[in-house]
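Please find one structure pasted underneath; my questions will follow.
Heads up, one of the protein chains got dropped from this complex, but the rest are sitting where they should.
Note that the chains are named A, B, C, D and E in the order they appear, and that numbering of residues resets to 1 at the start of each chain.
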Amino acid sequence: MTGPRILLLNPNTSAEMTERMLAAGQSAAAPGTTLVPLTAGRGVPYIATRAEAQIGGAIALEMLAEHHREVDAAIIAAFGDPGLFGARELFDIPVVGLAEAAMLTACMLGRRFAIVSFARALGPWYEECVAMHGLAGRCAGIRLLDSPFQQVAEVQEEKEDLLVQLANKSVREDEADVVILAGAPLSGLAAKVAHRILVPVVDQVAAAVKQAEALLALKPRKATEGTFKRPPAKRVIGLPDSLAARITHSDGNFET
Amino acid sequence: MTGPRILLLNPNTSAEMTERMLAAGQSAAAPGTTLVPLTAGRGVPYIATRAEAQIGGAIALEMLAEHHREVDAAIIAAFGDPGLFGARELFDIPVVGLAEAAMLTACMLGRRFAIVSFARALGPWYEECVAMHGLAGRCAGIRLLDSPFQQVAEVQEEKEDLLVQLANKSVREDEADVVILAGAPLSGLAAKVAHRILVPVVDQVAAAVKQAEALLALKPRKATEGTFKRPPAKRVIGLPDSLAARITHSDGNFET
Amino acid sequence: MTGPRILLLNPNTSAEMTERMLAAGQSAAAPGTTLVPLTAGRGVPYIATRAEAQIGGAIALEMLAEHHREVDAAIIAAFGDPGLFGARELFDIPVVGLAEAAMLTACMLGRRFAIVSFARALGPWYEECVAMHGLAGRCAGIRLLDSPFQQVAEVQEEKEDLLVQLANKSVREDEADVVILAGAPLSGLAAKVAHRILVPVVDQVAAAVKQAEALLALKPRKATEGTFKRPPAKRVIGLPDSLAARITHSDGNFET
Amino acid sequence: MTGPRILLLNPNTSAEMTERMLAAGQSAAAPGTTLVPLTAGRGVPYIATRAEAQIGGAIALEMLAEHHREVDAAIIAAFGDPGLFGARELFDIPVVGLAEAAMLTACMLGRRFAIVSFARALGPWYEECVAMHGLAGRCAGIRLLDSPFQQVAEVQEEKEDLLVQLANKSVREDEADVVILAGAPLSGLAAKVAHRILVPVVDQVAAAVKQAEALLALKPRKATEGTFKRPPAKRVIGLPDSLAARITHSDGNFET
Amino acid sequence: MTGPRILLLNPNTSAEMTERMLAAGQSAAAPGTTLVPLTAGRGVPYIATRAEAQIGGAIALEMLAEHHREVDAAIIAAFGDPGLFGARELFDIPVVGLAEAAMLTACMLGRRFAIVSFARALGPWYEECVAMHGLAGRCAGIRLLDSPFQQVAEVQEEKEDLLVQLANKSVREDEADVVILAGAPLSGLAAKVAHRILVPVVDQVAAAVKQAEALLALKPRKATEGTFKRPPAKRVIGLPDSLAARITHSDGNFET
Partner (left out) sequence: MTGPRILLLNPNTSAEMTERMLAAGQSAAAPGTTLVPLTAGRGVPYIATRAEAQIGGAIALEMLAEHHREVDAAIIAAFGDPGLFGARELFDIPVVGLAEAAMLTACMLGRRFAIVSFARALGPWYEECVAMHGLAGRCAGIRLLDSPFQQVAEVQEEKEDLLVQLANKSVREDEADVVILAGAPLSGLAAKVAHRILVPVVDQVAAAVKQAEALLALKPRKATEGTFKRPPAKRVIGLPDSLAARITHSDGNFET
């Protein structure tokens, strides 16, 4: 028996980050689960703002349009979940967001989770992501480092100690019961520092892989009613071929 | 003295709809205000879903990147406000959303507004738009026609009577104090049917034009702090030139 | 063509404040708009508490009863909006509150606005005003100076520097994206200090004038259903003549 | 030992209603408690709208200014609590609202209470009263009779059966656990019909008397800090003598 | 005439605390009211955590099953209200919680109350209690002493000064209008320190006694519909006799 294939879709253009996330995901995956990594071919190296998320989310839809038939489920692997609800609507497979998976998992480990990350710029986008999922009441706060860093790909090594301190500060001052180390560049850090943090720590990619597996175990059908049924066919102009085919419903003949 | 120029940015590809919106806007504009119409060159004829809003919002950013220096303010002229917060962050001029303007204006005419439109498909997106603006508590409900229509460009003529009935139903059953006739295809309808609806009616484009004028009267500076300051320069791959220039901050030399 | 006449109704007894507000309003008004100033003949010089707002709101209704037929719209020109909902119910013309207009306008310039003012005593009333409009989720906080001042009529000159500091503090510590300089005595200050504040600043009177103009552009009918329709006639004892006539519906013969 | 004196302040001009409320209150009062009835000398016979509440609340403050020194506590005896927060701020004795007392008492008898009354016109004001007290989450709904009635003073006899039916409907359809028969004209009705309603019923005046007694048992001091401390002295123009004296702090010499 | 009998049910095993509560309650009770003290025979000396509240609430139900027929109403006399909603459902007499009574009473003395207590361990449970009652919006915060104490039975004497300081801090920094001295060991402290606290202070037991009296004055029937009607008979295994009889409905023949 072959296990499920889960697309690890990085809507950023940084292949190093895809690598880090793949490693973190594989260490949590069940036997038989295959993670299929995919890095965005265009966009920004690291989404951090609303404008970048708007663009990156559209790119995520393009990537899914090309690859969704090759996998059983997909993870949108950027904390902030760009394009998540559009993807859930447009495609038939389960799609999970990195932030969504981390936050929902954290809810089972305590009353309120803290989101801890490495750059102030991420704050507004993360806060809107929490609200978008209706989880503001479960969030103890978002704590962000304020100092500049050398390279985003190495930020988890460079700032390890400061991030641990910030996590423990959120426990002591914000009454967080759980800590999420958020942002693709921090993937895998939880395993290294969990023993230095006073409460359970959630690795976002590990959480996303387990949540994708959970959805697959439920064998959920594509909604044929409700707000996530597939939209009716619509004409398009100037969109990439696969995405255009998906929206115009001319992708039917590709079905296997 | 020349008055302000306001970009009426239609993120849909339908030029007919731009025309309707232009007419509705001009009848409300102050003397001296010039509305500059702009229709999307790519995308869908009429955004109605989350996925289309994700794509259409990214297109709106591309359009703004090309034209923001030619105007004093911009309206994102699709009810649902695709790309609004990204635009507000990325550009220096005031940007207003059609839904935002209609809802905030409606707040001054009653306790709760109803959103009335012509197609059930719009419901989920509109509801998330209301929540995104933090106005769920002021919304009496979203009422949508359920029957098919011939052509979206003529839907306001075809469904005029049904829309009036639906509006009055929202007043009687949902305790709406104000009605918003929502969706670009209904632009200009308010003026025709207001006398048949029991409470004040808001025309979304008229509201957006007046709100853009209001912001211009305040001469607001671009934020240099807070969540809407311009993001720092970032590398990009594969984005349209103007948008790339705006994100990489290489657009400085275009300044006049 | 004559433009609209907008009543600038100051429910305080201080004529100096009416003057300041008139100046701030005129600099924002569209060509053709006429502002008609009116100062309360009884009450307190400067409403600052719930009890004073209860009394001042009733006085605002008396003033409107006398003058509503002479204008096309009215502004209740005290931040806190005393009597606003009663006025909206009782009279046929659009009525806008100073706080309401400032807050709704601010919503288009950022995610959360700060309310900055000159006296701690104003806090409870302002906070209840924010809640009354359902905008608590959009308010970053209310920041008030704590030191005594010489004369309320000159407080904006006396405290200019402290107010600017407080505004910037609300940006840095409360994550405010917009600042409202609140309270009639601060009218006109925004224009003077906007360049020293890190985010857009809203002048409350300018906002109110533009919002009254926006409502007039929509030509809203008086509600004949919903919660703001005119109440049925009722007997009264011991109320001022004009107000009594409006409540008893014996004002019909004054109609032109 | 003499028991406490509680002012039963009716801000309406109808003495019949004061009589009904006095009877309902006396049947619940503890031995030794004296209820002191007081009917408004000016205003409307029965407050039902926001405008009337604005005016009636100001009148309530005038009445309290004249009589607060003669009693130990006061009840503002109109469901909707006109002037309550201003009164709590301005005077030193405990002041309770009819709606407030009924709702808080109802909270101890079930999860959500229904407010049942005799006229649709009361709905908007009642709803805003619930929100003002932060109790929307505990309110199952407001149910109002829709048919005209003969005389407000006799409405409880005329509509007894319809009110019982409406109360039971709110239990069955809105999942109300408790019913409040709201509005001064319904005072005393609970005792007559409680056995015909499926859940506990709260008489608003009985609740208010018991809550005033509860506050008196706590011997609460007047706040000297927080949002309900007495406001500092302020100049006034054209207000009734007692109220003016209270606001200007020239009432000190009346102290005994 | 004999007055009502109110069970003062302490779900803790500490008889000293029952004594303190009895004294505080008696000083507030109306003439004729009899308080019937009852201390848990098993459990913990002082409930402070969720697990202890789960166990203590079940014990409270056992105690009520044995004694509810001997009284007219009951108080669950632990701040946090263990077992309250189950008790309200299972038994026919009115049941009031200590926290519930204190908080609802405090609502009539100000906009937001502070909960002040002597041990950090109580925080999570208290916070969930506030939320359970839907009163988070009325709570200014929970302030807890952080230092160890000698004996819980004497903690109010030992920490009197620190508690007063903490209460005043909550007034000054959290904008609390009222203070609740929470936790059975602090019963009776309010009377001793009220003059040193800047706002009204609520004694939890005094409040609970007055609220039980208030409910009795309303003569509320047991709900026969809604969420608090008596559950239908159900089989049980291994529960104490009285509780088993109440759940299986075999307690009917014990009725007097």
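Observations on the structure shown:
The rule we apply is simple: a residue touches a chain if its C-beta (ideal position, glycine included) is under 8 Å from a C-beta of that chain, and two chains touch if they have at least 3 such contacts.
Since the model is a prediction, treat every value here as computed from it, not as a measurement.
When the missing chain is restored to the complex, the residue among E:42, E:172 or E:249 that touches it is E:42. Within the whole complex, the absent chain has one touching residue among A:61, A:77, A:163 or A:176, and that is A:176. Only one residue in the set E:38, E:90 or E:194 touches the chain that does not appear here, and it is E:90. Touching the omitted chain from chain E are residues 13, 41-46, 48-55, 57-58, 61, 83, 85-87, 89-90, 121, 123-124, 128, 131-132, 227, 231-232, 234-239, 243, 247.
Chain A residues in contact with the hidden partner, per the touch definition given at the top, are 28, 30-32, 85, 88, 94, 96, 100-101, 104-105, 107-111, 133-135, 137-138, 168, 171-172, 175-178, 190-191, 194-195, 198-203, 206-207, 209-211, 213-215, 217-221, 223-228.
Here, only the chains that are shown with their structure count from here on.
A count of C-beta contacts for the chain pairs C-D and D-E puts D-E on top.
Computed from the mean C-alpha positions, the centre of chain D lies at a distance of 27 Å from the centre of chain E.
Shown for chain E are the residues that touch two or more other chains, namely 111, 175.
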